[in-house]
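Left out: one protein chain. Kept in place: all the others.
On to subunit A.
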Amino acid sequence: MAATSLSTPRLGSSLSSPAFQTLRNCKFPITFLSFSHYTKHLTSRNFSHSTSSPHPCRRLTTAIRAESTNGAEPPRHYDFDLFTIGAGSGGVRASRFASNFGAKVAVCELPFATISSDSTGGVGGTCVLRGCVPKKLLVYASKFSHEFEESGGFGWTYEAEPKHDWSTLIANKNAELQRLTGIYKNILKNAGVTLIEGRGKIVDPHTVDVNGKLYSAKNILISVGGRPFIPDIPGSEYAIDSDAALDLPSKPKKIAIVGGGYIAVEFAGIFNGLKSDVHVFIRQKKVLRGFDEEVRDFVGEQMSLRGIEFHTEEMPQAIIKSSDGLLSLKTNKGTVDGFSHVMFATGRKPNTKVDEYSQSSVPSIWAVGDVTDRINLTPVALMEGGALAKTLFANEPTKPDYSAVPAAVFSQPPIGQVGLTEEQAIEEFGDIDVYTSNFRPLKATLSGLPDRVFMKLIVCAKTNKVLGLHMCGDDSPEIVQGFAVAVKAGLTKADFDATVGIHPTAAEELVTMRSPTCKVRSTPSEIRFTVHNVKYLLILLDQGMNSQIKMTWSKKIHANSLFSGLPNHRQQQISHYFPLFLSLYEIPNLDKLLSFPLFSSSDPPPYHRDSRRAHQRRRGGATTTLTSSPLVLVAEALELLSSPPILGPKSPFASCLLILFPPTPLPALARMF
């Protein structure tokens, strides 16, 4: 196992001087490589190709090792150039690439098991064994029930209702995982990486202990990932985590899922599709904190329509096992009984017990992937692993680029997104235009199911760059990937518009969004824009500014007339806010080009008469005491309007342009129009 190194450097004879220059500049010199290893790579690599490669030093690392230590220390002998602890996505990628760059690499990993623990893991890691892959296989399985329902609208009938056999699915899933872990082992072997089974522990900055055997390494990479975390509440021993949920012996009849993150919504979709009774308990009002607010609303609605019951703002306090073996979940709001399973999807914790050194304080120890808790996604770990290998072994210090990293949630319907959320975009850029589309896809018009698709583009008003793209609906993850290339490349809305659609697809909607749903502006000034297919213009301003708008071309309509179908108390609530804070304008000539000036407060105020009167009446009448800021009140008013039947797709607001002053993250409002 121990490497035999060449004792004398072979400089001069094999190196031309420019190459030598490059090598001397190597920030991370590689010291010892075994001769046998070196030759193996010489033969396996295609040299004619590598002459044009951007890594001029990689095939030469062996030769310069003694030179690059600058004589400060005597060169030390190490068993490996890189020792990686943990053979998941990030660890495998870093090890393979490092080996391809000429380094001698070992990786250690725990023995294979579908459920992880302190003593089990498996080559492939979370993604392959307990994450992305098995999850997606279960998503595929569970989606079929929705397809059976859809197929009815397309003329298919079943003599007997399709039934699902859990054990067939789990057996076929596990067979696939076994195959994949084998493939990953082969990938390592083919790359010349030494795989050691066992638990790795760091002994000192250059030594790793695996099951009692010591290995020395120039660099140590920690890529041990993360594990699900179950909070310590009474009865938490009855709860399962996502590892267990992917490999249950039988299908849950009724399951409580605690958590509102992506794991929770994905499993909710899986079990719901496989016909379990699913209850989701979330701490907040909505699922998927951190995602775009409108997407959060939309996916919650769609999941509810498919039969998932959400218990919002409920925190679990205890799990109680009753005499019939069923579980009850006690929360701050009450107790729900009769669960066969209680699953916690309450977050994951890095597996850092192995590591007593932090990366920053020990220069020879590095870390990638979930264990660093940066962006915990497989492709990000791959990027980090690839970048690290380049940094260490290819003389190319490379920082992972975390901008515009796309991500998907395989909920049902799934979500795809790239770039900023509306809230982040407002914070960072202030002035943005928001384009949304909420439509019934062709498939749903035939199937008769209430499925819809939501899409959103966030565009920088100043540069026209697309800052963020969000979608929830069938095929979102597949659709968003190509758009991610466009967003990453910094393309503009005009570039999107110049692209011809692929007809008939859902994705073409993203290149045919002509008028913004919402414009957010930080300063009131003259705005000119074009309006297509817009019937009403709703302007939300703070109290002072409302009266300063001049709109000679349009007719202001009294809001109350729009809501005549509502119960009286709702009408009162609405009219309470409307004259003050909302101006609703009907645009008389549909589909015409419009532009209009908005005057800033320094301009002479060209009062709109109606608006002014309303304003004064409110003040004079003193029927209200304003305790919150105007915009909060507006939000409340709009929340009142948000429930059917006023603001459904058929409402007059369905084609309404909303302008917000000052910029305020009120995207939930925009959705309604």
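Quick notes on this one:
Definition applied: contacts are C-beta pairs under 8 Å (C-beta built on N, C-alpha and C of every residue); 3 or more make two chains touch, one makes a residue touch a chain; residues count from 1.
In the analysis below, contacts and distances are computed from a predicted model.
Between the listed names "DLRB2 protein", "Glyceronephosphate O-acyltransferase 2", "AP-3 complex subunit delta-1" or "Glutathione reductase", the UniProt record for the complex's undisplayed chain reads "Glutathione reductase". Considering the whole complex, the residue from A:Val123, A:Ile365 or A:Ala486 that touches the absent chain is A:Ala486.
Only one of A:Ala245, A:Ala408, A:Val434 or A:Cys472 touches the chain withheld from this view, namely A:Ala408.
Residues of subunit A in touch with the missing chain: 127, 132-133, 136-137, 140-141, 144, 147, 150-151, 153-160, 162-169, 172-173, 176, 179, 377-380, 382-383, 401, 404-408, 416, 442-443, 445-446, 475, 477-486, 488-489, 491, 495-496, 498-508, 510-511, 532-533, 590-593.
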